[in-house]
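Missing here: one protein chain of the complex. Every other protein chain is in place.
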Amino acid sequence: MTDTPEPGQGRPSGVLLASIERRAKDGFTGTLRAEGPLSGEVVLAGGRVVAAATPGAPGVEPLLLRSGRVSDEAWSAAFAEGAPHGRLAEALVRRGVLGAVDVEVLALTALADAVFALALRGVHTCTVMPAKPDAPGPPLPADPGLDGERLIKETTRRLGAAARWQELGLTASVFLVRTSNGLPSDPLLAAVNGRRTARDLAFALGRGLFATMWSLTDLMEAGAVTTAESASEPSAHVVLETPDGLPKRLRGASDIVRVLPFRPDR
Amino acid sequence: MSLTIDTALKEVQAIEGFLGASLVDYESGMPLGIVSSDPEFDLDVAAAVTTDIVRAQVKAFRALEVEDAIEDILISLTNQYHIIRVVDREADRLFLYVALDRERANLGLARITLRKIERELAV
Partner (left out) sequence: MNKEAVLAELTDLRKEVPGVTESATASVDGMLIASDTDQARPDVLAALAATTLGLGKSTGHEVGMGELREVVTRCAGGHIVVYAVGKKALLVVLGDEGLDVGRLHVRSRTTVAHLVDLLDQ
């Protein structure tokens, strides 16, 4: 079954949010599979949204591991113990890996971030898949999860902010460059390297997509970061190996051509 | 609202002079839990504005190279107190936002209670 959006007054915009609103009202239990330029899933239990995931935003694991909040070993041990029985949250708390509130905050923010990433990019179709009796659920569901109205309100807030940021040129998928060289002390700024989008930076640092975009607008407003001039411009780190083994620099790739006068090929 | 976030906010609700409160994720500005005794009080707006205040403060202190961590921010209005209590300073992720009726509230007591709740949340 696929949800198609119905035009109407006062309804949430977009296929995804309309689908969430409808299924939340129905008390639905199962998964909404979102397809479009970005794919993902939103999981509901009794009409409340308990989890969401997409390649467009870091999920629970990269949020914990990439940020250095939790060690690989601690996570793996808790995962091995709890996840197969649907009790990862319990295992994390019992092993002292995370506090109970930390787990709740993590589950809620990861879910809201994934829904935001999907709604921002735009979902084309939302396929409704009721839960199968013995199917495993999401690894770290929010308990009791967000009600549809609250999630839609939160997503709308985020989309509003993103619309303002778009005026600065910032989207989740535009490539970003630093305006000056050197090694900055700010880890976000240091991670901007010409080949990463806001989404990539979020993954690289283990922070939420929305939070990363917000911090990036601060950096853009301060003049430290700007968007890459065109999507087809190769990055400065690209090197082509020729058959005789000597690496050759691709002309125009490095920013140096902006500073030095261009010299034609020999 | 989760059981633990919910419990914390119920404790805040018990503070004398309570008008509304919210636990907010500082990085995204997302309210993680909301309680209110006044339907006129739009806590979503309050959470958004408060996040801006906290972010501005953090930026200011960074620019001033102040090493200290923010514990709380108090805004005294004619008829209300708004207290912002930062939770979990190490990860710097959350803050508790509380609005109190100035006439009924005991500010000193409220701050002590909030500090206690913050300690419980930071565990």
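As written, the chains take the letters A and B, and residue 1 is the first residue of each chain.
Simple rule for what comes next: a contact is a pair of C-beta atoms (placed from the backbone, for glycine too) under 8 Å apart; a residue touches a chain by one contact, two chains touch by 3 or more.
Here the structure is a predicted model, which means the values were calculated and not measured.
Chemist: Can you list the shown chains that the absent chain is in touch with?
Modeler: Computed over the complete complex, the missing chain touches A.
Chemist: Tell me which of A:Pro55, A:Gly122, A:Gly169 or A:Pro187 is the one touching the absent chain.
Modeler: The missing chain is touched by A:Pro55.
Chemist: Out of A:Leu38, A:Ala51, A:Ala211 or A:Val225, which residue would touch the omitted chain in the full complex?
Modeler: That would be A:Leu38, which touches the missing chain.
Chemist: Of the residues A:Phe116, A:Trp165 or A:Phe203, which one touches the chain left out of the display?
Modeler: Residue touching the absent chain, from the options given: A:Phe203.
Chemist: Going by the touch rule given at the top, which residues of chain A touch the chain that is not shown?
Modeler: Within chain A, the residues touching the omitted chain are 38-39, 54-59, 61-62, 65-66, 72, 173, 193, 195, 199-200, 203-204, 231, 234-235, 237-243, 248, 250.
By our rule, only the chains that are shown with their structure count from here on.
Chemist: Rounded to a whole Å, what is the gap between the Cα centroids of chain A and chain B?
Modeler: Chain centroid spacing, chain A to chain B, equals 27 Å.
Chemist: Can you name the residues of chain B that touch chain A in the complex?
Modeler: Counting only chain B, the residues touching chain A are 1-5, 8, 25, 27-32, 44, 48, 59, 88, 91, 93-94, 121-123.
Chemist: Touching residues of chain A toward chain B in the complex: what are they?
Modeler: 69, 99-102, 104-105, 108-109, 112-113, 142-144, 153-154, 157-158, 207-208, 210-211, 214, 218
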